[in-house]
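The other protein chains are all here in position, but one chain of the complex has been omitted.
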Amino acid sequence: MPGFNRALLATAAVALLATACTGTSSAPQASDDATKDVTITFWHGWSAPSEVAAINANIKAFEAKHPNIHVKAVGNINDDKIKQALRAGGPNAPDVVSSFTTDNVGTFCASNVFSDLKPFLDKSSVDLDKTFPKALQDYTQFEGKRCTLPLLNDAYGLYYNKDAFKAAGITAPPKTLSEFDAAAKLLTKVKGDSFSQLGFMPNFHGYESTTTHFAAQWNATYFTADGKSNLAADPAFAKMLTWQKNLVGSLGGFAKLEKYRASFGDEWGAKNPFHTGQVAMALDGEWRLGMAKEAGVKFDIGVAPFPVPDDQADSYGKGYLSGTIIGIPSTSQKQNAAWELVKYMTTDTDAVVSFANAIHNVPSTLDALKSPELDADPSFRTFLEIAQHPKSSTTPASPNGGAYQLTLQDFAFAYESGAHESGKVTDVAAGLARTDQQIDKDLAQAK
Amino acid sequence: MTSTATIPTGRRRTIDPGLRRKRRREALRNLAFLSPWLIGVSVFFLYPLISTVYFSFMRYDGFTAPTWTGLKNWQYVFTDYPFFWPALRNTLWLVVVMVTLRVIFGLGIGLLITKVKTGAGLFRTAFYLPYLAPPVAATMAFAFLLNPGTGPVNNILARIGLPQPGWFNDPAWSKPALTMLALWGIGDLMVIFMASLLDVPQEQYEAASLDGAGPWQRFRYVTLPNISPIVLFAVVTGVIQTMQYYTQPLVAGKVASGVIGGSGQQFEPGYPDKSTLTLPQLVYHLGFQRFDTGGACVIALVLFALAMVFTALLMRRGSGFLATND
Partner (left out) sequence: MTLSRAQRANIQHSRLTAAPIRLTAAGRAARRTKTLEWIGVHSLAIAAALFFVLPFVFVFLTAVMSDQQALTRDLWPNSWHWENLRTVWETPGFLTWWKNTLIYAGLGTALTLLSSIPVAYALARFKFRGRNFALMLVISTMMLPPQVVIVPMYLFWAKQLHLSGTLWPLIIPMAFTDAFSVFLLRQFLLTIPKDYVDAAKVDGCGDFRALVRIVLPMAKPAIAAVALFQFFYCWNDYFGPQIYASENPAAWTLSYGLESFKGAHHTNWNLTMAATLLVLAPVIILFFFAQKAFIEGVTLTGVKG
């Protein structure tokens, strides 16, 4: 039947034509007038009611200073959604984006997803070295390209239940890992085939007890100078994994701990295991202070830097750093207006200090760190010190984002449980070497 | 199929103009009726399929323009991507174990419901209801029920004194737990088996029992042959559904691992330990989390090939499907 054949030919033509339509929309130049009335969309990841209130207050203060710029804020946006929206572009894409993880800075800078901020910084005469601590500058750029700025900082430390410490007869927070292991064992109270109190949850699925957070205490180096994975070559990783496995064994074994972990409440909710007393010590970020107070925790909360390996005892005080990053998508049509918001939120000392106080994060500018308005809580000050410690470190950026961390984490899971879907895992060195290979292959695929 | 009319020689070229008009009208009519499908199949099936093949040879992250990389993506997926082969193995496990158990259980429940005399309607409703539960809701319910620490199931097992498996948190038990979830939603299979069991002619049973056949023999020689097309249908649709198995393993893994997003954890596909990975999840992982469009398209094509193999098998065995009564 002729009609049918013609239809078939037409569809083939459409298909071929459509295949050719791919390509990206070219990024518009920042040509908008920031003094005209405009509405910009700001995506962020905060969702806890107190945090949302804090950022909205911050935005209100900005709008008061810039009455012509209206900000539409959307919260609870995680990185997947950000990447997706930026890929799609179009009128629904945001003008300012903030993200909790520094992982994707590599992707965002390398593929021009975020605009280069250098012209904006120059235009506003912002001197980076005078504004931000060095570590924060490091994790917001990739291979020389600056496409994000730090928006508040996170420092990780040791939280401990002072009441539990007293009951167990521990007088001071542990400074080295052997002191830590001993304390954890002392604080663990077995009940039946579970626990009534666990000293510390070392399992890698235990919220913030992750490979990267632990590895920071050894100042481990993830990549060689030419970008190859360094996990097997740097003895720090093997040491970290062995330490963790020993701790797991001494506290009751992987299976028993996993079962206990399954009974933990939501990490971000009121029933966080540290709040409820299910664990006596926890590795967590500075936000935990505020959250614990809000949850009405009854015991005395102690804060200290997380213990360091015995052979690095003089570097006590360091910790893992991370932070929220903020940038301007290159597809935005309102980049100049967006820059005003970014500049305000990242460099205006009052804004940084009040926001930091409100959500109990570490401020990200040198001026803010010295500000007398900053929360004077001594526990909070501990985190400020950790943030400024010269040996505090973060995880490096990479072209495929956090993929290398996922691969390392995958191996760590296999190692801690002793099992892998392809057989038993007992050899750390061989496992790390295999992990290196996988990371390198993934990076090659991403290039 | 238009029949070629046998026109006496000498008149072959002259076709009745009325007939030509009729044929043209028919052609237009066919086109009109079929047009939604024609557009649909070309825009939403053929075009993306060709695109997928095209992109499997390109490097495209969605931001910069695509570049040709030849077989690099294929080589990466088949040799370097650590999640690919576990996902294939899982699919095989699911096809062999989950589909089989579903068919057997569905047949069993269908049989049971035909034998129930009192309260048949009530039982039927109870058995069918779980099938209606939205997959996300059902999976979350089961993730809660099977929580190794606080779930009711382990609670009851503990009281009886039986060992309590880790269910969705234990790589050895996660797929059996998913299978239990699948058996819970057996309602659709129950109904079609029930209908087909009731369709078996009663006389055949009576004839068999007159010949001295016991219950098992009656089942084997009367019931099974009569319902075998339905069994085949259940198996094939079960396999097709397994190819597409996405929501339940993904939600189960997410909920069981406690990873919500925003914490220090990376999202781990196939928690625990890659045991719940399926190919569709990999398409999402590579395509929408890693932004490796090329790799995602390779996996999509593997998925397509597997689905087509089973479709071909269906065509061969169940050609009754295409019944052309006219």
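Labels A and B are assigned to the chains in the order they are written; within every chain, residues are numbered from 1.
Operating definition for what follows: a contact is a pair of C-beta atoms (placed from the backbone, for glycine too) under 8 Å apart; a residue touches a chain by one contact, two chains touch by 3 or more.
Quantities reported herein were computed from a predicted structural model and do not represent experimental measurements.
Only one of B:F84, B:W173 or B:F233 touches the absent chain when the whole complex is considered: B:F233.
Residue in contact with the omitted chain (choice from B:V96, B:L132 or B:L224): B:L132. The missing chain, though absent from the display, is touched by one residue of B:F57, B:W93, B:Y221 or B:Y284; that residue is B:Y284. Contact between subunit A and the unshown chain involves residues 1, 4-5, 18, 21-22, 24-25, 47-48, 74, 76-78, 80-82, 84-85, 87-92, 263, 265-266, 268-271.
Subunit B residues in contact with the hidden partner, per the touch definition given at the top, are 1-2, 26-27, 29-30, 32-34, 36-37, 39-41, 43-45, 47-49, 51-52, 55, 62, 109, 112-113, 115-118, 123, 125-130, 132-137, 140-142, 144-145, 147, 149-152, 154-156, 184, 187-188, 191-193, 195-196, 199, 206, 209, 230, 233-234, 240, 243-244, 246-247, 251, 254-255, 260-262, 279-280, 283-284, 287-288, 293, 296-297, 300-301, 303-304, 307-308, 310-311, 314-315, 321-326.
The rule is simple: only the chains that are shown with their structure count from here on.
Centre-to-centre, using mean CA coordinates, subunit A is 38 Å away from subunit B.
Looking at the complex, you find that subunit B touches subunit A at residues 2, 26-28, 30-31, 34, 38, 41-43, 46-47, 50-51, 54, 60-66, 72-73, 76, 80, 82, 86, 147-150, 166, 169, 171, 257-258, 260-268, 272-275, 288-292, 295.
Interface residues of subunit A, counted against subunit B in their complex, comprise 1-4, 7, 11-12, 14-16, 18-19, 22-24, 45, 47, 78, 80, 83-84, 86-87, 100, 107, 111-113, 194, 205, 207-208, 210, 212-213, 255, 258-264, 266-268, 400-403, 405-407, 409-410, 413-414, 417, 419-421, 438, 441-442, 444-446.
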